[in-house]
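Just one protein chain is left out here, and the rest sit where they should.
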Amino acid sequence: MTGQTQNLYHNKAGQWLCYIALFVVLALVPVFGAEPFQLNVYSRYAVYAMLAVSVSMVWGFGGILSLGQGIPYGLAAYCMGATMQMQYQTPDDPIPSFMLTNELTELPAVWEPFWSTSIGLILALGVPTLIMTIFGILMFQARLAGAFVAIMTLAILNAFYSMAQDLQPFTAGFNGISPPNPFTAFGVTIDPYSEMLYWINLGLLALVTLVSKYVLQSKFGTIVQATRDDAERVRFLGYSVSYFQVVVFVFAGLIATLAGIVWVMTVQYVSPTAFETPFSIYMVIWAAVGGRHSLFGAIVAAIVLNYLQTELADISEIWQKAWLLLLGGIFIAVVLLLPRGLAGLFEYLLGFIKIGRRQAAPGRIAAN
Amino acid sequence: MGVLLELKDLTKAYDTYAVVDRLNLTINEGELRCLIGPNGAGKTTTMDLITGRQKLTGGKVIFDGREINGLKENKIVRRGIGRKFQVPAVFKDLSVRENLEVAFNRNPDPFANMLMFFRRTDKQRFDEIVELIGLGERLGEKAGFLSHGETQWLEIGMVLTQNPRLLLMDEPTAGMTEQETLKTSEIFKRLKGAHTLVVVEHDMTFVRQIAETISVLHLGKLLAEGPMHQIENDPKVREVYLGAEGISDAA
Amino acid sequence: MLLELREVNSFYGNTPILRNISFELEQGQCLAVLGRNGVGKTTLMRTIMGLTTRMTGTMSIAGHDASKMPTYLRSHAGLGYIPQGRGILGKFTVRENILLGTFARTDKQVGIPKMCLDLFPYLAENLDKRAGLLSGGQQQQLSIARALATDPKVLLLDEPTEGIQPNIVQEIEATLHRLNKEVGITMILTEQHIKVARELADKFIIMDIGRVVALGPIADLSDELIEEHLTL
Partner (left out) sequence: MSVHDFWTPFSAGPFFNALLLGFTLGAIWLLAALGLTIIYGTMGVINMAHGEFIMVGAYFTFLMQTEAGIPWLACLPLAFIGVAIIGWIVERFLIRYLYARPLDTLLATWGVSLVLIQGVRLIFGGEPQYVAVQPHELTQSAELGFIHIPWLRIFILGATLALAAGTWAILYKTIYGIRVRAVMQNKEMAAAFGINAQQVYGMTFAYGAGLAGIAGAMFGGLKTVFPDMGLGYIVEAFLVVVTGGGHLFGSIYSGAILGELNSVFSYFTNSTFARFVLFVLIVVFLRFYPQGLFPEAKARR
């Protein structure tokens, strides 16, 4: 008989406690009076954490290695950037300045809808969702899997990158769009350096985490994890695997979409870097280091790794470069030695703690 | 009892070589049919063709009066055909309970499933199946930790949970010890009558224990069909299994 | 002792498929492995070649311990394998398939050995034909030729007559007879055709559910044993 495979790590109540503790700690940050600039930096970490959750959902649980989470993120960011830019423009001065330098004499038709903030927000949510749905249907109906999905998502991400870079009159090209004013909605202005923004970002991260956790615990979540294990078996239980894959792909895309929207609120800037390949892969690295099967791990890793990066970059430029070198090394080590990431290591170590009289067995450290 | 499954001139050919060659087979509702035959007889391929895992190159599969060839796998399953694979396929990272619950497929729509939580499934039936496959004490464990025999039973349990009208079992006792095989035959005896079963099996001891009618395949064709005693003494079958002049040639 | 297995267990994943197999084989002998479908005959062959996930117990080839050897070294050590289903590489030409065999030689001899072509004139005439286009019987000849090209001490033949027309079966049988009795190559043979086994083998083992249930010189292979373990 094999031993008990459940250990303290799998205690549901304990898991919820950890999440609550995490968000309480994060919520306390402004209470200890962070500088506005620091607070803005922390607000950015919340966005990174959302992206890590997004990757964790699609890859860790759905088994779909998407290297293109930057697609919904960037599309949403551009829609949001356009909305904020148009909040600044007036009927007397309808054309953003970067368009003028690109010799446009009238506002392009694709920019017209962004006059309205609510339509702008709807587009920011709707455009990425639509694109991810179409893209997902094409890929998953063809039963593409594994590395092929990774390559196709990477390719489409790249295509958007060059579009954003090259369609200068519409996207401001390499320079990106920098809306002069903070985002205003329903009469409220959201100052990027305010506590309010921090609360919004943190609240959204909490919401996204909660909904993801809910979805994972529903039967849908179990079926999705089952497709990760053995898609064919799921098909032979009468489920349409491609349908489930499209839904989880779009769901994770939606999380990245939200991240893209608040990102532009946070930094008042959007550029083609949102579509850059390395950025999308960093998201995967965060999720991998934290533990691909753990939302908690993904969030913590995203925050800690980015915190370290910022701190080291502050020391000197050499450190900043060395950090990326180190990150590559960490990533290789995690993939090779700790496929379940730090959460997996934690699970393994907790296995040594006995629960009551039951014999606890160490969790498995390897992926399979 | 009506006809549940009918294979008409079922054919699967690569280039010029037919793995399944104009096979005709009829399964009645409520019967337990054993499919036997030497390696390469086309047994697993036949199951693949019925369930849509491979595309047939000729003939028809008629299930419950309707042609089902050409449908996608999951649609065929929804019509009521459950399948256990030759190499047991369970979800190793999920617990035994979760494996069974995923298999309980009342509504295949992803969004409906987002609103579904476990525990509310048909409890009585769930308990019956768990009792039948004898994994009651291991529900909380990851399926990856089960022994080989237990994995086979779990997969049988999963297929039963689907409550299909026709169960296709590909080598349910492969890799089992004698005791495990015995327990499996107990499971099958209990299923007999209540379900329609097609069992592909090599283990003749097991076939002897459960069989009603046996169909022997050879080189993609139906070689013989009938009850055990008739098959045992069929010279064609003996030749396939032992070669010509197998017995009392030297003696 | 050319080949010796002592208390060998063999596993796919964590599933034991063979349990406690022991037998030995002297130079020049031919051993028939008998049993119904699915009792582990092919797994026994694969275990000897080192193609299962892992094995326990000991196995030696010509006195050298081979229990831990990777597959490619076992072939260097003198095992020539004719797998079930023949294992011909369909995209290779006949010539390339035979050349593949020579990679296991330890004597540095390159090129196709003469014996392979002498035994099978059809192959000699069709060296540049794609092996996937050969008939089943021709592929079986090719599989034997390829194994012979390794200059084997022991030939492992897994169901050499399966799925082959009766007249070719006789031809193959004659070839194997010659290789064993005249050339003196040691053989292990799994067979469905009892007649073939009787004519070729010196001794037999019968397997059931992963174990050896009977063994002895071929003369002891009685009808009772066949009825008990081999018929339906």
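As written, the chains take the letters A, B and C, and residue 1 is the first residue of each chain.
Everything below uses one rule, namely that a residue touches a chain if its C-beta (ideal position, glycine included) is under 8 Å from a C-beta of that chain, and two chains touch if they have at least 3 such contacts.
Worth saying up front: this structure is predicted, and the values here are computed from it rather than measured.
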**Request:** Sort through A:M139, A:V234 or A:I303 and give me the one touching the missing partner chain.
**Result:** A:M139
**Request:** Touching the absent chain in the whole complex: find that residue among C:H64, C:K91 or C:R178.
**Result:** C:K91
**Fill in**
Among listed residues C:S10, C:T150, C:N180 or C:T231, the absent chain is touched only by C:T150
**Asked** Which chain A residues touch the hidden chain?
**Response** 65, 102, 104, 135, 138-139, 141-144, 146-148, 150-152, 154-156, 158-160, 162-163, 165-167, 169, 277-278, 281, 284, 288, 318, 321-322, 324-325, 327-329, 331-332, 335-336, 339, 367-368
**Where the unshown chain meets chain C, residue by residue** = 49-51, 70-72, 75-76, 81, 83, 87, 89-92, 96, 99-101, 103-105, 110, 146, 150
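FYI, only the chains that are shown with their structure count from here on.
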**Item:** Farthest-lying chain, centroid of Cα atoms versus that of chain A
**Value:** C
**Request:** Determine the chain that sits nearest the middle of the structure, using the mean of its CA atoms as its centre.
**Result:** B
**Prompt:** In whole angstrom, how far does the Cα centroid of chain A sit from the Cα centroid of chain C?
**Reply:** 56
**Prompt:** Approximately how many whole Å separate the CA-defined centres of chain A and chain B?
**Reply:** 43
**Request:** Send over the residues of chain B in touch with two or more other chains.
**Result:** 147
**Asked** If you look only at chain A, which of its residues touch chain B in the complex?
**Response** 2, 4-6, 215, 217-220, 222-223, 225-226, 228-230, 232-241, 243-244, 247, 364, 368
**Of chain C, residues touching chain B in the complex** = 12-15, 17, 36-39, 84-85, 159, 161-163, 166, 191-196, 198, 209, 222-223, 226-227, 230-232
**Asked** What part of chain B is in contact with chain C in the complex they form?
**Response** 36, 38-40, 147-148, 171, 174-175, 177-178, 181, 202-204, 219, 231-232, 237-238, 241-251
